[in-house]
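Got a structure for you, written out below as structure tokens; questions coming shortly.
With one protein chain removed, the remaining protein chains of the complex are shown where they sit.
Labels run A and B following the written order; every chain starts at residue 1.
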Amino acid sequence: MAKDKKKNAAAQDAPVRTKKKSALSEFWRMFKKRKISVVGLVVVFILIFCAVFAEFVAPYDYAEQDLRQRFTYPCWEHPLGTDNFGRDLLSRIIFGGRVSLLVALVSICTAVLVGGSFGATAGYFGGLYESIIMRCMDAIMAVPALLYAVAISASLGTGIVSSTIAIAFGFVPTFTRVARAAVLTVREQEYIEAAKAIGASSGRIIVHHIIPNAMAPCIVQATVSLVNSILTISTLSFIGLGVQPPTPEWGSILANGREYIREFWPLATFPGVAIMICLISFNMVGDGVRDALDPRLKQ
Amino acid sequence: MIRYILKRLVLMIPVLVGVIFIIFTINYISPGDPLVDILGIEASAEQRAAKAHELGLDQPYLVQLGNYIWGIFTRLDFGTSYRTNRPVRDEVLERFPTTLLLTSLITCLSVPCGLTFGIVTAVFQNSILDYVVTFIALAGASMPQFWLALMLMLVFALTLGWFPAIGFDTPRHWVLPTIACGMLPISTLTRNVRSSMLEVIRQDYIRTARAKGLGELKIIFKHALRNALIPIITVIGFQVTSAMAGAIVAEQIFSIPGMGALLISSIKSKNYPSIQGNILWMGLMASIINLIVDLAYAYIDPRIKAQFTRRKAKATKKTAEAKAV
Partner (left out) sequence: MANENLIEIKNLVTHYITDDGVVEAVNGINLSIKKGESLGLVGETGAGKTTTALSILRLVPDPPGKIISGEIIYNGEDLLKKPIKEMRKIRGGQISMIFQDPMTALNPILTVGEQIAEVVRQHNDVTRAESHQRAVEMLEMVGIQGERAHEYPHQFSGGMKQRVVIAIALACNPHFLIADEPTTALDVTIQAQVLEMISELQKKLGTSMMLITHDLGVVAETCEQVAVMYAGEIVEYGTLEHIFNHTSHPYTEGLFGSIPSLDKSVTRLKPIKGLMPDPSNLPSGCSFHPRCEYATDLCAERCPVDTEIEPGHIVRCLKFEDGRHGEW
């Protein structure tokens, strides 16, 4: 009975598509309430800005070597010091952020698209197709995502593209499940029946009715997964499977720092601090997004 | 209950076949030529053909896959290592106890800590304690394990000298890797337990419990916690399997001779059977952990338990209602 109530509530706000704008402003109103999430969002914007305009933000080029200035401790000229080739660490971290964020974002987008379409179609069509898809996802879910990322990178070789594929693969089942669950709740709604009754095609129903409703849970899941994918790409690079030197990436800079950890601590410390600041702010945004969208998600 | 366990075990088989299929295929499509890796570039065509035949690499994909799956299920045969020519199974089994120990240590540290912190922060919501612990958990969930491992090593091993930096022989060696790998599960659990508890505390049945005049402790432990744990069990299972995967990195940093170290060295030497075997073994372990999680679910949530005794329950309910009328 309680379920019915919620269904009705969902049915009431779902078909009104002109309300989209107000849904967005409503979301922003809820999101604003958590001040800490807004702070996180600002930091995320700053990080993205730095990543996009790294050439202008970074004081040096990431590959610019100065062998006379190897292992400089933080000073005015090099705020975070220099590495074993005398390259400016701050610049390398800024350029490294570009790679980490790019790989993470692209892989999550890929996973959302691939997983979302598997899930949406599985939920919509049901039957044998659904069973096959969901059993495959179970199999993927059975192994931690990091292991798949390792296996795929080991197989496809290193580099940005194969890392992206490797990371995306492990996240596909998550989005398949989220999308399928959303579709299953929407599918039973009366307005879908109505749409079918007036002869709307499956494609139209999926695009116009189901996807908008599956959006909220997918967005929440995507912000959470983004944190994990940043962790995964830096882990891959750290163990030498991700992005290869000289391209800077937070994980690979850390791998380099590990070699010199006994002699020169900044190299193993600051890239990690950068990852942490980045992930803390992503997590804060994620918490805010979840709280703002939650009332509709409760199932 | 036994029937339920058996049912879950049977259901595990297709999942395992799926895992084997995926891992095998990922390795199969690898652009590299394993023969070059084994024999070197200078090997003659005959040598290569002979080796390919010996390893079964000249057979079609489906046959290779079938043989591989058959070997695993009948003989627990994960193939032969290219490097050492020993069965991958033996190599993995040599390393497995170390990884299992590390994973168990991480679990034993993180589950009690995560539960306690989560409950405390939920019960004292919006207190200073809540803010401090929640922020630490946020930071802990935002740290790469390998970086934390490096930092712990830098501070507690290299600078302060309290713990050894590498190795895994004595309990003193265990401390840093366990903390390094445990931080993420502790933080994730804390955050999840807290939000789950807060969610449950708002429920009507908690108000009912209050209206009965029960004390806060009873309300929290008997009524709230058990309900809050239902979604948490999944998180615990997920965290344990992730900790096992995360141990790969920690093992490399602390030079621990576990499966992770074996996996990394196999990757570096393109030793595909060994890579496959390692990952499959971990996948098998993860599946077993998931099975335990499922069983724990049934134990804690009567609604799940009802799914496998539904018929019986329905029958009794029907007769009961018939009698009542």
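Note that a residue touches a chain if its C-beta (ideal position, glycine included) is under 8 Å from a C-beta of that chain, and two chains touch if they have at least 3 such contacts.
Just so you know, these numbers come straight off a predicted model, no measurement behind them.
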item	value
Option from B:40, B:60, B:171 or B:213 whose C-beta touches the chain left out	B:213
Contact residue for the chain not shown (choose from B:59, B:203, B:234 or B:269)	B:203
Contact residue for the chain not shown (choose from A:33, A:196 or A:262)	A:33
Positions on chain B contacted by the hidden chain, ascending	202-205, 207-215, 222-223, 226-227, 230, 300-303, 306, 313, 317, 320, 323-324
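Everything below uses one rule, namely that only the chains that are shown with their structure count from here on.
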item	value
Inter-centroid spacing, chain B versus chain A (mean Cα positions, whole Å)	21
Chain A - residues contacting chain B, complex	135-136, 138-140, 142-148, 150-152, 154-157, 227, 231, 234-235, 238-241, 251, 254, 257-258, 261-262, 265, 268-269, 271-272, 275-276, 278-280, 282-284
Touch list for chain B against partner chain A, complex	14-19, 21-23, 26-27, 29-32, 138-139, 141-148, 150-151, 153-154, 158, 241-242, 244-246, 248-249, 252-253, 263-264, 267-268, 270, 275, 279, 282-283, 286-287, 290
